[in-house]
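Here the structure comes first, spelled out in structure tokens, and everything after it is commentary.
For this view, one protein chain was removed and the others were kept in their places.
Letters A, B, C, D and E mark the chains in the order given here, with residues in each chain numbered from 1 onward.
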Amino acid sequence: MIWESWDAFWKMGGYGLYVWGSFGMTLICIAGEIWLVRRHRLQTWQRLKRMKEWEPK
Amino acid sequence: MNLYYYASPSTFYPLAGKLIPLFSALAFILAVVGLYISFFVAPTDFQQGEGYRIIFIHVPAAWMSMFIYVVMAFWSAIGLAWNTRLSFIMARALAPTGAMFTFVALWTGAFWGKPMWGAWWVWDARLTSELILFFLYVGVMALQAAIDDPRRSDRAGALLNLVGVINVPIIYFSVKWWNTLHQGSSVSLTRAPSMAHIMLWAMLVMALAAWMYAIAVALVRARSLVLERERQTDWVRALLEGKP
Amino acid sequence: MLKFFFTVIRRDVLLAARRRGDWLTAQFFFVMVVSMFPLGVGPEPTMLRTIGPGVVWVAALLASLLSLDRLFADDYRDGTLEQMLLSPYPTSLLTLGKAIAHWIINGIPLLVIAPVLGIQFNLPNEALWMLVLSLAIGTPILSLLGSIGAALTLGLRGGGVLVTLLILPLYVPALIFGAGAVEGILSGTGSEAQLSLLGAFLMMSLLLAPWVSAMALRVSVE
Amino acid sequence: MLKFFFTVIRRDVLLAARRRGDWLTAQFFFVMVVSMFPLGVGPEPTMLRTIGPGVVWVAALLASLLSLDRLFADDYRDGTLEQMLLSPYPTSLLTLGKAIAHWIINGIPLLVIAPVLGIQFNLPNEALWMLVLSLAIGTPILSLLGSIGAALTLGLRGGGVLVTLLILPLYVPALIFGAGAVEGILSGTGSEAQLSLLGAFLMMSLLLAPWVSAMALRVSVE
Amino acid sequence: MTPGMLIANDLACERGERLLFKNLGFELENGEALLVRGGNGRGKTSLLRILCGLSAPAAGVVRWRGEPINQAQEQYGREMSYLGHANGIKDDLTPVENLRLAAALGGRDLDMATATTALEQVGLSRCMDIPARVLSFGQRRRVALAGLMTAGALLWILDEPLTGLDVNGVAMVEQMIRDHVVAGGMVIVTTHQPLALDGLTQKTLSVGD
Partner (left out) sequence: MTPGMLIANDLACERGERLLFKNLGFELENGEALLVRGGNGRGKTSLLRILCGLSAPAAGVVRWRGEPINQAQEQYGREMSYLGHANGIKDDLTPVENLRLAAALGGRDLDMATATTALEQVGLSRCMDIPARVLSFGQRRRVALAGLMTAGALLWILDEPLTGLDVNGVAMVEQMIRDHVVAGGMVIVTTHQPLALDGLTQKTLSVGD
């Protein structure tokens, strides 16, 4: 373990804001993309299903 | 409509379905390992202190941003040459992920620059060309979004992609050269001196994780697109009976 | 009456929401134009800081100018403008509503983006705030004055020149006061004077522009 | 074949001559944008001289972009584009012709105006010449690359701004080499390198752009 | 319906160097239809635009309930509907949204159900939720007609309402006009196609030589 304490870990030697700002934003971006992708998939599925039901036969 | 035209999406769909969990798992494991190395194994940099740890996310993101653009252009070229629907779909599915990585590279770069250079942004060659790459991504996505007809939108996007990929190196070198010409810039990219092996490894692992992640996300997106495009076919109709 | 006014606004915002692509594109245009300048003039930070406010303001002006030419033109082409002119309400209400909608759609996003661009030019924090403030007062002026130009261009074929001629000079005070306010911060000379002049200019355009553009519209559609 | 090509050019020039107003607008826009800068960034002469070439180049870029969105759009709306596509000649001839016509209409006037604007920025004589020269090589690139964007966005709502978004990043090398050539003169570092790179870029666009925009046009009209 | 009365006196219209028509006048009361006739380019469209107040005549005056229409803009705007060569629908909105917005701009409320019914009546039941831009030429015209129906105006001014309509569409427009006039409305219409309006009080006006 190279960190003395968790506190030191979060402070990152004074660079906490920048390091966590970077990693945090990356996390947000990735989580957001995953959410969007899944929503897109569900929406497509539902829309296609609806369209199939409404189709004039 | 020949068989080959339709056959490939219908085989692709279930195959992608199987591959997605695999790539997601790989991405996750690699990310965990990579993060562990970056934060708990890699030592403090003697010049930049702990701030340098941003590199473990910044460099993989920057690599991916460029790599994905090239892959997109590759699929676009194939699509235009052989008129295969699946290639267009792949090109399209990659764009948002590429843009996301570009954004992350810019963001982390800025968050790195502030402590290192004292400015969020300087007009350095690399930064500038990354910004332009971001514009290129946004352009492709905006164009595709603006066109309703999928066929037209695929082709238009692919053409723009190709023009872009020819231009990217030109842009990169012109920007680089532009920057060295004016010696006014008081700061320059301070590279970490001979990076320790461990750092290199962490970066590689993280880059691999990003790569796996990109594949997984693009496949999910491609699957939705395939469903949408092939909705008239029997296999999609049969599929819709089941669960998502 | 009020309902008509709000319907006009709601309609334009709805249409913009339908074409979200267009709308985002306009904002990106703003970002890109600003980013082009350093490429043209070179990367030197102190010089960029000096020209920063001016560049952002000129780009805002161009962005609003670009989106303006479609303010009435789309409606004119598909015949909806005729229908709105035939509605029982005063035309100046229509023009005011459309100008305000234009500001909501194109002006407000600029306010959000501007500080980010300011950072690219290394503007200090107070200057960033002043940039947003001056744009907040200034962009409605652009929309209002611009609606006059848009109305005039409608009918007069090749009246294009006339509009650029008429409207860009009218924008000049907004540009000078707006960019001046930010530079006042940079140079430490303060910026109250410029801000209040900008405010007065806004009031004046708010009072006059809707009438003038209503008249111009009537003439153009004839 | 050649006749078709020249007819395309002649036609566009004729149409521009008919709508002289529109045509003047683009030139005015150029002048206005450039003149707006001293107002926005303040009157200091040395600073103006440094930013001069960049500002003129960016303005030229914007002016050519503005006129681009109508390169094919007008013909598309009234159905003449369909007719031209149905003609027995290759589409790339059409796109090349239209790009050249665009340059004749919008590029050449810029060359004439640019030195006058350069004077406003206190550029010395050799720099003025270099400005004209670099624009002479650079503006055809803008027309050629722009025709790709215009073809891609044909018929899309808000195509005008979208063109900007697609094409501005591609213009970057032209901007850098062009403005760089002039600044090379100002700083005494010479400008042959930039000029030859600009020339190479022109050659490349001349070879590729007409084909790409022909393909794009076919895709868009579908 | 409320009584109304449109009177045109001595109208003249000049376009370019040419006098399209002059000394043109008529009166129109409730329950009457006015058919404007004339070959291509005789000035029918120009006349209708004058009648609804979009352009001013070179001479003469148009009165609605005795008042010149440019002075009674508010009331006239409420009681008159115009359908021109352009359809006046937004490409980016669906037909339903188009109807509802048009109504709101005219100061009326139109609920979803009424709008849907009107669109069904003009035969667009399958195109309710696609943007108008992808509709065919005739379908767009039908959206405009549905708008006319929901506007509930007293006076209709229709410039070639039949362009692009198929046979059913033509019959539908004829029925619409007939119903409106029988209910006491007023219609001014121009068309080059035969329009079967037998049984109605019809006036005819020829424009141009």
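Operating definition for what follows: a contact is a pair of C-beta atoms (placed from the backbone, for glycine too) under 8 Å apart; a residue touches a chain by one contact, two chains touch by 3 or more.
From a predicted model like this one, the values you see are computed outputs, not experimental measurements.
Enquirer: Using the document's definition of touch, tell me which of D:Pro43, D:Pro88 or D:Gly188 contacts the absent chain.
Expert: D:Pro88
Enquirer: Tell me which residue among E:Glu32, E:Glu79, E:Glu97 or E:Glu160 touches the hidden chain in the full complex.
Expert: Reading the full complex, the residue touching the unseen chain is E:Glu160.
Enquirer: Mind pulling the chain D residues that touch the left-out chain?
Expert: 3-4, 7-8, 11, 14-15, 18-19, 74-75, 77-80, 82-89, 221-222
Enquirer: What chain E residues would touch the chain not displayed?
Expert: 15-16, 38-45, 85, 123, 127, 130, 134-139, 141-142, 160, 163-170, 192-193
As a convention for this text, only the chains that are shown with their structure count from here on.
Enquirer: Compute the shortest path length in steps from chain A to chain C over the network of touching chains.
Expert: Shortest path length, in steps: 2.
Enquirer: B-D or B-C: which has the larger count of contacting C-beta pairs?
Expert: Answer to which pair has more contacts is B-D.
Enquirer: What angle of turn lays chain C on top of chain D when you fit their CA atoms, given in steps of 5 degrees?
Expert: To bring chain C onto chain D, one rotates by 180 degrees.
Enquirer: With centres defined by CA atoms only, which chain is the most remote from chain D?
Expert: Using the mean of the C-alpha atoms as each chain's centre, the farthest one from chain D is E.
Enquirer: Can you figure out the chain closest to the middle, judged by Cα centres?
Expert: Chain nearest the centroid of all protein C-alpha atoms: C.
Enquirer: Taking each chain's centre as the mean position of its Cα atoms, how many Å separate chain A from chain B?
Expert: Distance between chain centres: 15 Å.
Enquirer: With centres defined as the mean C-alpha position, give me the chain A-chain D separation in Å.
Expert: Chain centres of chain A and chain D, defined by C-alpha means, are spaced 42 Å apart.
Enquirer: On chain B, where are the residues touching two or more other chains?
Expert: Counting only residues that touch two or more other chains, chain B contributes 135, 138, 142, 146, 175, 178, 182.
Enquirer: When you check chain A against every other chain, which residues touch at least two of them?
Expert: Touching at least two other chains: none.
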